[in-house]
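Yeah, one chain of the complex is gone here, protein chain that is, but the others are all in their spots.
After this line comes subunit A, so read on.
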Amino acid sequence: MVKTDFGPPKYLDMMSDLCKRNYGKWKYHEVLDTGTLVHVAESGEKLYTVRAATPRLMHVDTLRAFCDLADKYCGGFFRFTSRHSIEFLVEDEANIEPLKAELHAMGYTPGGVGNTISNMLHTQGWIHCHTPAIDASGIVKSVMDEVFEYYKEAKLPARLRLALACCLNMCGAVHCSDVAIVGVHRVPPKVDDEKISKMCEIPNVVAACPTRAIRPEPAKKSVVVNEERCMYCGNCYTMCPAMPIFDPKNDGAAIFVGGKVSDARHPAMFSKLAVPYIPNEPPRWPTLVKTVRLLIDVYAKDAKEGERYGEWINRIGWEKFFKVTGLPFTDKHIDDYIFSVPTFRSTATFKW
């Protein structure tokens, strides 16, 4: 019997002597370029970080190639960020450029440090999930290809966090990102009475609906959906596989903007709806990519230095946001869910 419940490898076993020597005794850091940081310790020792975005989904051979680079240039040590980027922890400054050159040759461009788009946080999509309304990796690839200049060069007023969730479950901090793509459904689930009677716990399915759109149908040992009340969250499908909510003709993506998690300057903010729906257009989702590009370009041009996306919108106002982006404002943008009323404007002070 092999042991259980012993926990993860100890982090100190994964850390270089330099990191251990200066643990908790870092003094300051500087951004050297969009792919490189230096952290200086109280002791005067320096640690250089070379960051590069990965596609998150990686074959073991790619990770082995990263290991080879770390063995060659970093004494065998690297780390990952919370946004799927790899960080090589370099002690000898002379190793930075050769490491970057080899990373580049592998197809990994260093970037994402400072006022850039860092890597795009995302979920599984059609590769490995049973509830997505959109793919994840394909959209991330298409968007990042389009906005790559903002990843490589520090051309933005502040950092910009992109994220994607392939359904409303929103794995990842999509709801607090500067620009977020979310997979949405637009039609109610299809009820398979026969399967429901065999596979699902009716009370749990009924209780799963946040708008009370589902009621039991005892005669059929099934349920009925009041389609007028359904807002397609898919929570019933999570509880009951016999209520699929997919519809290739209607599933697609929404875009939310202006969220952040840091409390710097302005407290953390939720992302808010900018675009209610863009259809799925694999393999490169041109409309969605074009819209994200527009949202970033307008911000890059209009915001003041140091302003995150949401801070920029707070300054200019949402009415002006829709004007400068040219995006239509619709009834979908006005909240009609649980906490809607405080989002209505109770003042006559606004911009034309």
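We take it that a residue touches a chain if its C-beta (ideal position, glycine included) is under 8 Å from a C-beta of that chain, and two chains touch if they have at least 3 such contacts; residues count from 1.
Definition applied: contacts and distances are computed from a predicted model.
Missing chain, UniProt name from the options "Aspartate carbamoyltransferase", "tRNA threonylcarbamoyladenosine biosynthesis protein TsaB", "Dissimilatory-type sulfite reductase subunit alpha" or "NADH-quinone oxidoreductase subunit H": "Dissimilatory-type sulfite reductase subunit alpha". When you scan A:G24, A:G44, A:P218 or A:G326 for touch with the missing chain, the hit is A:G24.
For the options A:R64, A:R229, A:K290 or A:K332, the residue in contact with the chain missing from this view is A:R64.
Within the complete assembly, A:L168 is the residue of A:L99, A:L168 or A:I196 that touches the hidden chain. Residues of subunit A that touch the chain left out of view are 2-11, 13-15, 19, 23-30, 39, 47, 49, 53-64, 67, 70-71, 76-82, 84, 86, 89, 107-109, 121, 123-132, 135, 137-138, 140-142, 144-145, 148, 151-152, 165, 168-176, 204, 207-208, 210, 233, 235, 237, 239, 241, 246, 248, 251, 259, 261-268, 270, 280, 282-284, 305-306, 337-339.
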